[in-house]
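Note that one protein chain is taken out, while the other chains of the complex remain in position.
And then chain A:
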Amino acid sequence: MRSGLAESVVAAAFSRVGQRVLHLDRRSYYAANWASFTFNALLTWIQEHHEESQPEEVQDWSSLLEEGEELIYLLNRDSASITNLQVFCYADRCHGFHPIIQASQTEGEEPTTAAGQSQSEPTRKKISFAHLVKEGRRFNIDLVSKLMYSRGSLVDLLIKSNVSRYAEFKNVTRILTYRGGKVEQVPCSRADVFASRQLSVVEKRKLMRFLTSCVEETEEQRAYNGRPYLEFLCDQQLGDNLQHFLLHSIAMVTEDTPTEEGLASTRHFLRSLGRYGNTPFLFPVYGLGEIPQCFCRMCAVFGGIYCLRHSVSCLLLDKDTNRCKAVIDSRGQRISCSHFVVEDGFIGADWKREATPTRFLSRAVLITDRSILPSDSDQQVSMVTVPPIAAGCPAVKMVELCPSTMTCMPGTYLVHLTCQSAGSAYHDLSPVVTRMFRTPESHDQESSPTLLWCLYFNMADGSGLEGEGHDLPNNVYLCSGPDAGLGHEHAVRQAQAIFQKILPDEEFCPPAPNPEDIVYDGENNSSSTPGDGETLEGEKEKEETLEGEVEKEEKVEGEVEKEEKMEGEVEKEE
């Protein structure tokens, strides 16, 4: 239930080893809080969240109860994971206040005349809100902002399972940091260190030596266990420059993080370096929302059934065995099941063992008109670390995406900001935004990118969820929503744990076979080559229809057909 990353990986893993999977999501889109939206769809999403405050009425399905069963109602409040939505549009007001209607006529034609702009710089075209809406399909705006570590568990899983064939990836091209009011490039790979102009040759040597030496755990490092990583770095006599880079941009930890944690995170960064490029990170073309969808597709290819805009309203509990025998969907259909995986947002607090009160992430999504650090290439994908700008402020992780990642329209950049919430997203992130971007509120920042549009919201942090110890039927499993980490380790770990609990003897996501190696019923083994060719084509067709199905479901027309299928499926299940 719900198609977040962990749920989708679980679905693919089960489907792959021959289990029957029914995957439901009450939304009209895949990937839940991991989704990507076009600009227009994002506006709709925002609209829906503003309207969805009133609680939905709970239908009583107790009439469907059988002997020895009990109902557990699920909550329909997945929207509660998103709060404090705030939208600001500057697109038509950057240089004088044009009403939106007027701007739609000018359509980004007028050149700017901002004072202080250098002559050599090509005149900036103003992009209007109407323009953003018109080109809205070019955007793929992620609700979460994460990157894939090149040697992280998600990349390993994508490769191992062959799911990677459903998506394309781009390298994050550079690591930046905000320091002393300036954006600087962080030299982290050998080539970066070589090319860096900020470092002296001695610093280069020290940095390279530190990076090579910390791959192996040493006695010296162990002596710092429990003491801050910053202290360890200080004692390495690296100098301020390198210390900043290592702490904030490479380890991406805070000043009081213990040394062992800082080193572990540094090693994770370094291990991923150089596998696909000069930074440790990959980003999926068309946005992170692609990843859960890829796993859903894998699930569908191996026979999983997908149903969007469809949810489970309650579970039927067998009192004797404390197992969930079946579920009742939102239309009152009873669907039997042997295991039930659900996002934790649907489960009432009284069933859960909440270790800590729900934490939140602060998110901001910005559309800007140019890169935060212009360079030779205008197609840079940048990871930017912004250390706390004042004491008590959170450290902000920022990802700037260029149009070639297919997440924003040409001429714009899409910027994601994420931090642990202290207050509302606006409260946490707007100081960083006004400092680094040009908004009507900011001053003297002619050289900064102009902010065209921005969205702030808070999202529940899924990292607090405990895997065990809930007061749930013993065949019901919980997945959390997105966590605060930069990578995807949390969700993959969760999915793997669920899979192994249910099928401890099965391989988790074994490689999908090549189409030509699949044996179909009725095909004899000694078939001649032309026969092979036919089945090959047949298989392709089959896959296409399956994939087509997945896509179709997003369309309204697919609805009727899908429901029919759905009913058929339910019959089979019974």
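Definition applied: contacts are C-beta pairs under 8 Å (C-beta built on N, C-alpha and C of every residue); 3 or more make two chains touch, one makes a residue touch a chain; residues count from 1.
As a working rule, contacts and distances are computed from a predicted model.
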Chain excluded from display, named as in UniProt, from "Trafficking protein particle complex subunit", "alanine transaminase", "Sodium/hydrogen exchanger" or "Geranylgeranyl transferase type-2 subunit alpha": "Geranylgeranyl transferase type-2 subunit alpha"
Contact with the hidden chain (one of A:Ile159, A:Cys234, A:Ala422 or A:Val519): A:Val519
Touching residue (missing chain; options A:Lys206, A:His244 or A:His268): A:Lys206
Which of A:Val17, A:Ala264, A:Cys393 or A:Ala497 contacts the chain that the document leaves out: A:Val17
Touching residues on chain A - with respect to the absent chain: 17-20, 190-191, 193-195, 201-202, 204-206, 208-209, 278, 302-303, 513, 517-520, 525, 529, 532
